[in-house]
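The complex appears here without one of its protein chains, the remainder shown in place.
A and B are the chain letters, set down in written order, and residue numbers restart from 1 in every chain.
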Amino acid sequence: MRIEGKGLIARDHRVSFTFDGVRYSGFEGDTLASALLANDVRLVARSFKYHRPRGILTAGSEEPNALVTIGSGGRQDPNVRATVQELYDGLEARSQNRWPSLEFDLLSVNNLAAPFFGAGFYYKTFMWPRAFWEKLYEPMIRKAAGLGALSGQDNADCYERAFAFCDLLVIGAGPAGLMAALVAGRAGADVILADEDARMGGRLLAETYEVDGKPGHVWVEEVLAELRAMDNVRLMTRTTVAGAYDHGTFAALERVSHHRADRGAGAPLECYWRIVARRSVLAAGALERPVAFRDNDRPGIMTAGAVRAYLNRWGVAPGKAVTVFGNNDDAHRTVRDLMAAGVHVAALIDSRHDAPEVDGVQMIRGGQVCGSMGGRGLEAITVRRTSGEERIQTDCLAMSGGWNPSVHLTCHMNGRPEWRRDIASFVPVPGAVPGLRAAGACNGAFSTAACLREGAAMAAAALEDLGIKVPQVATPDAEDTPYALEPLWAVPGKGRAWLDFQNDVTVKDVKQAAVENFRSVEHMKRYTTQGMATDQGKNSNVAALAVLADATGRGIPETGTTTFRPPYSPIAIAALGAGAEGKGFQPQRFTTSHAATVARGAPMIEAGLWYRPSYFPKPGETDWRQSCDREVGYVRNAVGVADVSTLGKIDIQGADAAKLLDFVYTNMFSTLKVGRVRYGLMLREDGHVMDDGTTARLGEDHFVMTTTTAAAGEVMKHLEFVAQGLHPEWDVSLTSVTEQWAQFAVAGPKAREVLNGVLDTPLDPTEWPFMSCGAVSVLGVVARLFRISFSGEQGYEVAVPARYGASLFDILVKRAEALGGGPYGMEALNVLRIEKGFITHSEIHGRTTAYDIGMGGMVSAKKDCIGKTMSQRPGLEEPGRECLVGLKPVGQDGRLLAGAHIYREEAEPKRTNDQGYITSVCHSPTLGHMIGLAFLADGPARYGEIVKMVDGLRGVTTLCEVVNPIFFDADGGRMRG
Amino acid sequence: MRITCPHCGERDHREFYYKGHALALERPAADAGEAAWDDYVYLRENPAGVTRDLWYHEGGCGAWVVVTRSTLTHEVLSTEPASEARA
């Protein structure tokens, strides 16, 4: 029911919305919750476990009951708190966790079966039979007990992430936060003031207090106007600071577009901020706690502060005859505000016998509400007093068990709040988050004047830390009433008294946990599931703990408390991953030949961040093997061209460049002549192979190292570690030149012919023997040529500045095609190297040594190198190790599979008989059958032996012959020719 | 977590690659013996308190940095370039 003349809503801006298909109207400035209450909608949800009818309990982000689904399709947003959702024209909200409808929910049979669903229900019931859990129990529970659902469609909204920096972050814009921001702003500090609400002001918007002699919300507007005018202050509304992390880093979620009917093209729905603040003031306020009594979850029962908020901020009376039930003076304000607004207050029930008098209302001192009646909403309550029980007709009960400071962020770095007996609450321990100071209600200071004072004082202290001069800012006048309460957690009696509304946990559940010896607060929480849902126990933690303390005969401080982890309120995964979806997941690296390659229809495969062609299909080819075999044929019989720019290239210069290479490679590089290239093997310090590649000596003090595509980053890091960490005295500079050069392999018997077509001076074969390198001129451009081969054919790699890469690729391919060759992809490249027994990271997979790959002789005896000492451990060199061999099937048609294991021909294929495994296989078009590279125990001594390959996963067994891993042109004549 | 790179200043940890204890800078001689090498390659303390470890400013200037920090409070006590750390 709307109250004329009350509230801060825009009465001249009426908006229309639907809830469960029914059309209602509200005003701009309403939340969905305030608009529903204004329309007398009290039943808004069904509870998680028992499907009990539930209404709106609070007026803030802590709301446990009123979770709804907003929107539909790809924009469906489940579990939105109606108390946070701002109203806009055309808003469509639906209730959730009910079937078939909110009014008539068949799953509420769970409620009747409640005796079976108590604490520990899952643990006790679904133990047996074990196989039933995944197939039956879990899906069943998920259907019955639950929250809202996702649409199953791709999320149509976009999210963003952003970074912000400031001197002082003020969290919360109530009286304490506003004062802190004002002091810091006037001091000229770089300030961010963040508040989760759409409108700043905190409780000042929900109360009738005056500040500085004017209505609280007017004072708020004046302060905000001043802050807005300051260049050094940023105001972030709708922004929840959700987590506190090391060294002044905070996570914050800004709800950018949830309040807009038209979310706009490109506009993010939410923004996930990482804020780095040199100092911070936490002014997060406090949350009111309910009182547990029988059936205290009926729609119409709310917190007393929420009733005031709906009345004063939104001009809504949540009932026609309101009763107020509390254990503290603050609850009396609700009575006064309601009466002043002309709302009938049926009674004030204060559990304290000595509670102060409130004029004009029937007051029951020392009374306790012990039950509620009604169908899907509150109709009456039962009050117990010494003289007996009494029934009071009422449609709204405002309850208050006191206030809990919002200490959450102070717990995020392992801080444990302390119990304060006088306010029966936990308060933060100073220094729990370095650089953060708590001020106002979240620090246990509940009067408006105390909030203003603390806000100013904490900001001043932060400024002093930073060496910023603190200006004199007068603290405005405000109410300074003491906060008096007498703890009341649960009203004794039969029936179910609810502690955790969201997870349906009752006083009885907590007591039962204690009886079953789950006496630690952490055990109780897990056994009952109290505090585990989206409100994370904001409304129930302290009361549950008090009940546990009582049940175990301990005090609250001795019982301890669970603490809070980030986030303060729920954050969508989409927001956490903002910017990292789709193409934002990781960078894409494209070679200069990418466009031409895609234009030829080549399927691209990812190699790290790079995209490389799998093969280049030709018309008429129906299978990748046809393309691959053809491309292998290019290289073996004519000429093939492949883009090899993705291999890492590191420029190494300096007087000690050769020394560095000798140290990181197992073999010698200081003896390499200028103009020559050498294959090198690199170990990790533990003696296993890290990477391999060729290094060319371009000058006396100048080398260029090639790494594998996969290990380029790792090798650069490794070389920098050696140069900076192990030998900072060496004169050596390392620069990645991977991106500077576009490099193409030209390989095959006609490779020289293709190259001569683009080189300004034809190649003289005597000057360009195998493993030579040097500068050349390619169509007038200074280029580099390396005579190296990964195919076993006469091969060259030609490198030009990357700007010419696309152009050179086209020319080389055209010339190769004219000679009966063409481009080849990764599949053909792989076949060519397997035929030659060349290794890749399939073989040097991190567990193999130089000895294992047949390169033990490459570890030079003349010098130390990384990994040398450890590689000489007996276990890494001893006979019996699995070493590299070739395998070919017995019979032309036998299948080989990578990953398959090898056994003796007659042995049973089981672990204890394991002899090794296959790392790489291909069909060799050159040989006409499959070939494979494998690691086999004592392999090189077993050439000619027949072994058995078994792939248990795919059910394939093949007899194979162990052979030399160089399947083709064993003496390398073709490569050197 | 924020780490002060000796060259770049205070940066978010996302710019850094973590290697491990700064012991990695104390490479034994080739003939130092099995125990010394075992220590160097494999054995690490797991201190509750101050530790020194190596971070690579991979997303920044490329410097290897020795970070002295507390595993208990997460406080970063000092940072220095690895190239000067052994002096």
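Everything that follows uses one rule, which is that contacts are C-beta pairs under 8 Å (C-beta built on N, C-alpha and C of every residue); 3 or more make two chains touch, one makes a residue touch a chain.
Here, contacts and distances are computed from a predicted model.
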Looking at what's absent rather than what's present, what does UniProt name the missing chain, "Signal recognition particle receptor subunit beta", "AAA+ ATPase domain-containing protein", "Sarcosine oxidase subunit gamma" or "Xanthine dehydrogenase subunit D"? "Sarcosine oxidase subunit gamma"
Just to verify: which one of A:218, A:737, A:858 or A:897 makes contact with the chain not shown? A:737
Tell me which of A:229, A:265, A:474 or A:573 is the one touching the absent chain. A:265
The one of A:75, A:259, A:274 or A:416 in touch with the missing chain is A:274
Across A:211, A:317, A:808 or A:850, the one contacting the chain not displayed is A:808
Positions on chain A where the hidden chain makes contact: 158, 160-165, 190, 256, 264-268, 271, 274, 276, 579-580, 583-584, 586-592, 609-610, 651, 653-655, 724, 729-731, 733, 735-741, 757-758, 778-781, 800-808, 811
Against the chain that's been left off, what residues of chain B make contact? List them. 7-9, 11-12, 14-15, 57-63, 81
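Methods note: only the chains that are shown with their structure count from here on.
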Cα centre of chain A to Cα centre of chain B, whole Å, reads 26
Chain A to chain B touching residues, read off their complex: 245-249, 274, 276, 413, 434, 685-686, 713, 717, 720-721, 724-726, 728, 864, 868-870
Using the touch definition from the top, list the residues of chain B that touch chain A in their complex. 1-2, 12, 17, 19, 24-25, 27-30, 32, 37, 40-42, 54, 56, 58, 62-64, 73-76, 81-86
